[in-house]
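Presenting chain A:
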Amino acid sequence: MDKQKRKKKIRLATAWLGGCAGCHMSLLDLDERLIDLFEVVELVYSPIADIKTFPKAVDVTLVEGAVANVDHLELAEVIRRNSTIVVSFGDCAVTGNVTSLRNRLKIDDLLTKVYHEGPGTAPRGLEEDGIMPALIPKVLPLHQVIHIDGYLPGCPPEPDHIWQAVSTLLDGQPVRLTQEMRYFG
Partner candidate 1 sequence: MATTSKHKNAPAMQDVEHADPRYKQVDRTLKRFRYRQDALIEVLHTAQESFGFLSDELMIYIARELKLPQSWVYGVATFYHFFSLKPQGEHTCVVCMGTACYVKRSAEIVARIQGEYSIKPGETTADGKLSLATARCLGSCGLAPVLVVDNEVLGKETPESTLQKIREVVATSPDHSGEPADTVNLQEQEEHAS
Partner candidate 2 sequence: MSVVTLHINDEIVSARSDQKLLEVIREQGIEIPTLCHMDGISELGGCRLCLVEVKGSNRLLAACVTPVQEGMSVYTHSERLVNYRHITMELLLSERNHTCAVCVMNGHCELQYEAAELGVDHVRYEYMTPDLPIDASHSKFTLDHNRCILCMRCVRVCDEVEGAHTLDVMGRGTNSRIITALNRPWGDSISCTKCGKCVQVCPTGALFEKGSSVGEMEKRHAFLSWILNGRERKEWHW
């Protein structure tokens, strides 16, 4: 990255839908490279920053996790509207992965099992109160909901792969991964 040439910092966002946050952990594992990164980017939205609403005019957004409920659906749309480049970040966003393992179950059965039969039983009606966002019938990979510009598979993607993808993106190139970098899982 050619830091000197850039006048304005690139507006970067990361979002967290239906996933385990592992991809964000992997992002943090960039370690000292994070310092290089933040010399050229400004983090405008992220689960690791305390910003409540998704801002406008974002250059690049990395989205972790699959679309599992109506909140995700709404956020995904906002992200698409407000970002120039959206990257599916990690296997859950790319394939549905572990999040989508519930696709074989009926939602009602699932909620009953989790909230009413397990330890720490929640009061019946919790999910109907509208406190919990409604689950969509099937967990979807992100590209089946919004248009995606790049894919970064891996569970989680290795920090090196993230670095590779992010640095090419910041150079204005499309995400292009070598064979060993595009493994699922």
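Quick notes
FYI, contacts are C-beta pairs under 8 Å (C-beta built on N, C-alpha and C of every residue); 3 or more make two chains touch, one makes a residue touch a chain; residues count from 1.
These made the cut because all candidates are chains of the complex that A comes from, given by their letters.
A quick note: this is a predicted structure, and the numbers were derived from the prediction, not measured.
Candidate 2 is the partner touching chain A in this complex, chosen from 1 or 2. Chain A meets candidate 2 in the complex at residues 88, 91, 94-98, 100-101, 103-104, 138, 141, 143-144, 148, 151-153, 155, 177, 179-180, 182-185.
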